[in-house]
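The structure's right below; bear with me while I get my questions together.
Shown here: the complex without one of its protein chains, the others still in place.
After this line comes subunit A, so read on.
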Amino acid sequence: MSELLLNIKDLKVGYRVYKGLLRVLNGVNIEIYKGERVGIVGETGSGKTTIARSILRILPKAAKIFDGKVLFEDKDVLTMSKPEVSLLRRQQISMIFQDPTAALNPVSTIGSIMSDVIGYSYTAEGSRVKPSQIREMAINALRLASLPAPERILASYPFQLSGGMRQRVFIAMALATPRSLVIADEPTTNLDVTIQDQILRLIKRLIDEKHTSLILISHSLDVVSEMTDRVYMTYGGTVVEQANTRDLFENPYHPYSRALLSCIPRLSGGGFGSGIPGQMVDYLAAPRGCRFSPRCPKALPVCRTEAPPLVETEPGHKVACFLFSEKQGS
């Protein structure tokens, strides 16, 4: 494996709400290597977006980071000075949002939004870029994102474009200037099914062309299996299993991964899976031990009292489950 780009270490993030404190991320560890495409999978509310937003330090006001590090090229994003974070956001990491309609200011033209995004990514270097050059770069980026008539799109307001076009605009923005990491947070969830595939292929093509690393956040196992090299399976704010995409899909260890994968309806017999009984973690009163233990069919007594450590079952394949740490002779 090549050089380590991003290293999230033991990240713990919560949200203050009226009823108390939601302890969402409970010690998340993620590594992203240069040029790698990594998927983060989990159901709605499993803390995927919180992970993404922590990387860029754009968590909502109510969020609180308790512990952990987000090391980008060995520098902790969470303790960076404001200018350093600005530089990181302008030149290193960009993000594609879940809902392009909500993520584009409704009363600004695409051109005016893009010129800010591109313009600031260069002013950080101290060199001023002429508006005409910025415009040129915006047009090029839109063209690369397969958008017809880029000049007209620059003059348009977001509501004048279709959902798919808005997401293409966002992808163009994310890759208009060189980046070492792109975070795509459920980039196709809010789009028509017919558009989803095109958008994913576009992201994949641009990422490959520009040798950028990708974090793809999704609840869709399908999307992740097609798009990524490696996968982190999350449940209730913890990483339960991580492996090469193919390994994880062919040979899942964690009971949650197994249950989830068996839920995929197959065309060749079997019908629909049985689903997973129980409910998502209540973060106000999260289980003390393994967060999946209340729903786990194979839970042991120890699962309810202690958090399972991450153990390597095969090279590169790690599982956080006592079922496997015992096999390893603990």
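Just so we're on the same page, contacts are C-beta pairs under 8 Å (C-beta built on N, C-alpha and C of every residue); 3 or more make two chains touch, one makes a residue touch a chain; residues count from 1.
In this text, contacts and distances are computed from a predicted model.
Asks: Which one, "Tetratricopeptide (TPR) repeat protein", "Isoquinoline 1-oxidoreductase alpha subunit", "Heme exporter protein D" or "ABC transporter permease", is the UniProt name for the chain you do not see?
Replies: Listed in its UniProt record, the absent chain's protein name reads "ABC transporter permease".
Asks: Give the residue, chosen from A:29, A:86 or A:262, that touches the chain omitted from the document.
Replies: Of all options in A:29, A:86 or A:262, contact with the hidden chain holds for A:86.
Asks: Of A:102, A:149 or A:263, which sits in contact with the chain we cannot see?
Replies: Only one of A:102, A:149 or A:263 touches the chain omitted from view, namely A:102.
Asks: Would you indicate which residue among A:43, A:116 or A:226 is in contact with the undisplayed chain?
Replies: A:116
Asks: Decide which residue listed in A:58, A:263 or A:284 touches the omitted chain of the complex.
Replies: Answer from the full complex: A:58 touches the omitted chain.
Asks: Spell out the interface residues on subunit A facing the chain that's missing from view.
Replies: Interface residues of subunit A facing the absent chain: 53, 56, 58, 60-61, 85-90, 94-95, 97, 99, 102-109, 113, 116-117, 120-121, 124, 157, 159-160, 173.
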